[in-house]
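What follows is a short report on a single structure.
The other protein chains are all here in position, but one chain of the complex has been omitted.
Think of it as A, B and C in the order they're written, each chain with its own count starting at 1.
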Amino acid sequence: MIITLKKDAQESEIQSLHKELEAKGVQIHTSIGEEFNVWGLVGDTAHIDERDILANTCVENVTRVSAPYKLANRMFHPEDTIVDVGGVKIGGNEPIVVMAGPWCVEGDEQICRIGQEVKNAGAKIIRGGAYKPRTSPYSFQGLGYEGIVDMVHAREITGLPIVSELMSADKLDEFVENVDLIQIGARNMQNFDLLKAVGRTKKPILLKRGMSATIEDWIMSAEYIMASGNPNVIFCERGIRTFERYTRNTLDLAVIPIIKEKTHLPIVIDPSHATGDWKYIESVSMAAVAAGADGLIIEVHDHPEQAWSDGAQSLKPEKFAEVVRKCTSIANAIGRDM
Amino acid sequence: MIITLKKDAQESEIQSLHKELEAKGVQIHTSIGEEFNVWGLVGDTAHIDERDILANTCVENVTRVSAPYKLANRMFHPEDTIVDVGGVKIGGNEPIVVMAGPWCVEGDEQICRIGQEVKNAGAKIIRGGAYKPRTSPYSFQGLGYEGIVDMVHAREITGLPIVSELMSADKLDEFVENVDLIQIGARNMQNFDLLKAVGRTKKPILLKRGMSATIEDWIMSAEYIMASGNPNVIFCERGIRTFERYTRNTLDLAVIPIIKEKTHLPIVIDPSHATGDWKYIESVSMAAVAAGADGLIIEVHDHPEQAWSDGAQSLKPEKFAEVVRKCTSIANAIGRDM
Amino acid sequence: MIITLKKDAQESEIQSLHKELEAKGVQIHTSIGEEFNVWGLVGDTAHIDERDILANTCVENVTRVSAPYKLANRMFHPEDTIVDVGGVKIGGNEPIVVMAGPWCVEGDEQICRIGQEVKNAGAKIIRGGAYKPRTSPYSFQGLGYEGIVDMVHAREITGLPIVSELMSADKLDEFVENVDLIQIGARNMQNFDLLKAVGRTKKPILLKRGMSATIEDWIMSAEYIMASGNPNVIFCERGIRTFERYTRNTLDLAVIPIIKEKTHLPIVIDPSHATGDWKYIESVSMAAVAAGADGLIIEVHDHPEQAWSDGAQSLKPEKFAEVVRKCTSIANAIGRDM
Partner (left out) sequence: MIITLKKDAQESEIQSLHKELEAKGVQIHTSIGEEFNVWGLVGDTAHIDERDILANTCVENVTRVSAPYKLANRMFHPEDTIVDVGGVKIGGNEPIVVMAGPWCVEGDEQICRIGQEVKNAGAKIIRGGAYKPRTSPYSFQGLGYEGIVDMVHAREITGLPIVSELMSADKLDEFVENVDLIQIGARNMQNFDLLKAVGRTKKPILLKRGMSATIEDWIMSAEYIMASGNPNVIFCERGIRTFERYTRNTLDLAVIPIIKEKTHLPIVIDPSHATGDWKYIESVSMAAVAAGADGLIIEVHDHPEQAWSDGAQSLKPEKFAEVVRKCTSIANAIGRDM
């Protein structure tokens, strides 16, 4: 951390800040300049907040040089982390994993049928929502526990692990017992109490990026989970909110090389929420694989027009199979399996 | 709701959608056009999601004409709602209410001292954080229950009601018992389980706008609280996230006339988080009052440079008193007390 | 400027960068740290681009301490600049100036009639577009030179100076000869050739903020005009583009204290384009005055529904008069005339 000090600052204030920083266990190297003096802080600065330093009127500017995350930081953990989701490995040079299924579980028969269809088309994990975050209180909120039971049935029938979204810590036991991969949704990416709660388990966590989260915010949310004791975090990009209106969100694929440079954790892409339109899913899925994604999570429904929600962004099984085939060609071109 | 249908759509699909919509209790008026046919839906469409309709391939376009919110909607509740926070009334033509205090409670002595100072300067409610949402797991997370106890003490000493942020439903009883106004933070604006939980109480709720929430999303979150049974919602604008870097967030003051046009609920402005810099708080507070805000919530600390966090955006008590004086002049100019 | 150097960088690369920087006329103060070395640059760094420095692989990080603008910088010009627009003074403690008129000139009779109406209601400058930037090539593009002639007539009749938008340098002579205040629109804020062209005149320039311009970008565009020799720049905030859909743009009123802190130039607010809806103009105009704006520019049309464009954001003259009255009360409350 580099702190730039005003030349005309009061000596007493500078002394007091110096003492306070040393008390936090960092060493301070001073450089005398003509317009400003500069302190270089050495040591563990992850627990020092730039904004707190700025509150001192003697400070002109603060620049963080080291990243504020440690456990997720590739610098301290150079090898890729591979997360095991009910026997399916994600990350490193493992085959690219496709997760697929309906936006929400509509009943036992539906999730088992679609689960079998996506398995046939190449999916390795079944997705399905039982607890659904809805903008409107008047919209269908998911089948709840019944939906989880239905997913467990789909797992028995297909042999594939399952992923579903956890919205509240009071259902954590239910998820730990039944679900293979616990999804934290975009709207809860900074629900820190929920992050801490899932951090106290050892379950793999699929951490979606918040709609207005910077990449650094997102890594810090992974750090919350890891700092609570759970190293099994998988990032999931699902688009950020911008002014663009032809897509539901703006998919940011540059996150793939960035997450891989700055962290050692796997990253998967959700083209369904990102675009909000089934017509664009093939292109952006292929792009995600080419950019190095470790997996895809895609919404599939055999009757999108009758889906209880979000049918507009759901692929039909036959189209999904085509997307998997095309993505596999891309994967092979970059030397990966799928 | 207006649905535009493709001319070349399959008759069977159209029939099926028609039946499904009627089953949801709305009437459909059909208009035959040259390029498109149009359905006008009459009745309660709040529970129909535009995106679900779009999943039908016969549909070209869906436009919502009526707002998706009902309980918050001024159309069905023309008079201003006035929320009573421990005896302090907010909304309508009541005096503009200033809430103030430190970003976080640092101990009994601190909150009682600052509480007294902000009271002397004109604050009517004391703010202070006990549970703090922090981007980093390594940052101070608040004093927790101890902080709530300290705030209760500050209320006893000053006689002013208190507001504090609730981050998790498992602390709800603690807040209902001790706090006069429960704040839902920006990061939890779409933590729907938390919204439902506070909706089951009768406590006044201060609902901050999410960093990337549209005004409609925000009203829908208020609707969640109201639909769960709690009509005592106060909106709080604290800036949205944009590309601008000179301020922490971009304060959107046009929300004031919009919230007042579309809903009957009070709205207060948080200039501290919006700007992130104490130097700009005076100007934007005055602007907020001029635009018709029902209140302000301002961070005050007597030693910002020693504040445990966010000192950069905290006013000193004497500067805060000046801001209150200037805002009072503005309030008087528009015929309101403060 | 503070440059952080990697400890493991090649000595030859560091030497080469050091030499290159000295050749640009700055002094370099070195500080040896444990993890990084730091250079503090002293002297005029306005012509050094942070991104160029970053291209050196020995560099970890670059932080600009001094602002990249000089002529617009209040640090080097502490007194407020007051710009004289055809006898109407804008800035400093001068009365707050209201500019008003139709979005576009529709003919001589129209602009003279509306010009007289806005004068009666308190406007001091008449606005009207002759050359119009339209998203669609099929939309009306303005009356062109005929519109300028009509505006000149309106000035003769009312005695008020006129402001109009210049879209292309090849019309500059026409504007210099006829118009009192030349507007550079949001879409041309970084049309650098146009900025240089108007910078070679002495005409007052109304520089609108680009839809995605940071405040720093905006000040740099003013710097372009000033560096070309024209010190008469007035900033005009008209909202930035965000995800919000209830307003056309998001009005950023925090720019008022920021522009006044960082520069010595006047700033006016355009509530019409910012909100895109006449219903919200009163509130945000009052807010702008309270925040310290030096002026307002408001669209007024006596028959908005017949306006050739943008009627939705135009006030009728009687409503405009009411807005001026209410803004005057606010102005008086902060000790300014209007």
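The definition used in the following text is that a residue touches a chain if its C-beta (ideal position, glycine included) is under 8 Å from a C-beta of that chain, and two chains touch if they have at least 3 such contacts.
All figures in this text were calculated on a predicted structure; none of them were measured in a lab.
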item: Residue touching the undisplayed chain, where the options are A:14, A:38, A:240 or A:324; value: A:240
item: Sole contact to the chain not displayed, among B:70, B:132 or B:241; value: B:241
item: Subunit C, residues in touch with the chain not shown (by the definition above); value: 13, 16-17, 46-47, 49, 51-52, 54-57, 68, 133-139, 141, 167-170, 187-188, 190-194, 196, 210-212, 217, 220, 223-224, 227-228, 240-241, 276, 304-314
item: Sites on subunit B contacted by the missing partner chain, in the whole complex; value: 2, 4, 27, 29-36, 38, 40, 42, 60-61, 63, 65-66, 241-243
item: Chain not shown, touching residues in subunit A; value: 212, 214-216, 240, 242-247, 250-254, 256-258, 261, 274-275, 279-280, 282-284, 286-292, 326, 329-330, 332-334
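Going forward, only the chains that are shown with their structure count from here on.
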item: Innermost chain, taking as reference the mean of every protein Cα atom displayed; value: B
item: Approximate Å spacing (C-alpha centroids) for the pair subunit A, subunit B; value: 26
item: Geometric centre distance via CA averages, subunit C-subunit B, whole Å; value: 31
item: Of all residues in subunit B, the ones touching two or more other chains; value: 212, 240
